[in-house]
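Missing here: one protein chain of the complex. Every other protein chain is in place.
A and B are the chain letters, set down in written order, and residue numbers restart from 1 in every chain.
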Amino acid sequence: MSTEQLELFEVFIRSSRGLDHKHVGSLHAEDHAHAVDYARDCYTRRNEGVSIWVVKSSDICSSQEDDAPEFFDPSDDKPYRHATYYPLPKEVGNM
Amino acid sequence: MNSSLNELEQAFQAKIDAEQKIEPKDWMPAKYRQNLVRQVSQHGHSEVIGMQPEGNWITRAPSLRRKAVLLAKVQDEAGHGLYLYSATETLGTPRADLIEALQTGKAKYASIFNYPTQTWGDIGAIGWLVDGAAICNQVSLQRTSYGPYARSMIRICKEESFHQRQGYQIMVELAKGTPEQKQMAQDSLNRFYWPALMMFGPHDSKSAHSAQSMKWKIKRETNDDLRQKFIDQTVPQIEFLGLEHPDKELVWNEERGHYDSGEIDWEEFNSVINGNGHCNRQRISHHVAAHEEGLWVREAQHAYNVKMKARRASTAA
Partner (left out) sequence: MSTNMAKSNQYDNEDTVKQKTLQYAARLGDDSLILGHRLSEWTSNGPFLEEDIAMGNVALDYVGRARMFYTYAAELAGNGKTEDDFAYLRDERQFQNYLLLELPRGDFAFTIVRQLFVDVYNDYFLTELKNSNDPEIAAIATKSHKETRYHLRRTRDWTLRLGIGTDESKAKMTKALNDIWGYTHELFEPDALEIELIELGVAVDPRLFKEKWLHDVQTIIHEAELEMPDADWAVRGGRNGFHTEHLSMLLTVMQSVHRAHPGASW
């Protein structure tokens, strides 16, 4: 088969120091090293980043969206994990 | 079985109605997936094939500034093709399939790119009108229901804002330039205005995919609404250039608050789509030639990787 069959990589970019790497998209490349170079050329043409991660798409293990109810909903009923659950006396002010 | 499919479809539609985005691993109707693959890949192909008519003038750009701008712009189109191909891949269609569909004529691209770029003015007209029309569409698509498509649209819109401006700036320079330059601008406007209107597709009443796509919020505004927006916004731009409007029937409609315009030559539209444009065969054969010429390069990098892995394994052993 002559059609391009390169590996699919996901690209994560840190837009400036102190921030997290954020998923920005994907690209094709033969290997990891090449994928980093192409991420630089394809996703940082306008100073978008100071650091790049690439991951083979096939190496990503993800939660299933269909499992969402049992996976994520149980945390809905734990308001005591949030600061707003604890009103403070006016006299105390902020904490 | 049927009832559970029905339930899934209802839940899906409810999500869409609630303006929730659909993400790659969500359940989606087969038709939704199909429709998206068709639309997003067609969009991606348009970006990739669109590199050719403009790329045609990189070597002839009349100033170094224009040369750099055009090169960066055409390179951006490649980038946008990449973003869109990536979005399509999240739907389970690999890029190889997309390329094959493009090269065998199974997939379409914007028919405007079957028109030739004959003069430098055409580079102005394409940036201004063709990118302008595309941006109308893309701005609306930033709200499309499929997450990866919407995200790539947001990125593309951010990058494309300079594309239309650089095109219009070329037209401004030409229009205030020598009589020959002004004539060049008028000629390019005349040739690209109508094909730009055609980019929005057939009238809503005749559009095969429109109603369903609107219901699924793959499309957010109809072909005719977007086209009207483009027609209205272009009038003062043409006036500023001091050029003649190519539509002789154009007239302001106070009641509608829009311009009424002449009818598009749909015969030409269909004829060009169906292979009678100047460049239909040229665009595809150019793409095929580059892809085939690239085969030995892709094979070599793959072989290199395989060899390196084997060598590393044997030194480790």
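The working rule: a contact is a pair of C-beta atoms (placed from the backbone, for glycine too) under 8 Å apart; a residue touches a chain by one contact, two chains touch by 3 or more.
Everything quoted here is computed from the prediction, not taken from an experiment.
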For this session: By the contact definition given up top, give the residues of chain A that touch the hidden chain.
Result: 4, 6, 27-30, 33-34, 37-38, 40-42, 45
Problem set entry | chain B residues that touch the omitted chain in the full complex | 48, 51-52, 55, 58-68, 71-72, 74-75, 78-79, 81-82, 85, 120, 170, 173, 177-178, 180-181, 286-287, 290-291, 293-304, 307-308
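FYI, only the chains that are shown with their structure count from here on.
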Exercise. Between chain A and chain B, what is the separation of their C-alpha centroids in Å?
Worked result: 28
Seminar exercise, completed: chain A contacts chain B in the complex at 1-6, 8, 24-28, 30-31, 34, 42, 45-46, 62, 64-66
Exercise. What part of chain B is in contact with chain A in the complex they form?
Worked result: 23, 25-27, 72, 75-76, 79, 82-83, 86, 89, 94-96, 99-100, 151-152, 155, 159, 291-292, 294-295, 298, 301-302, 304-305
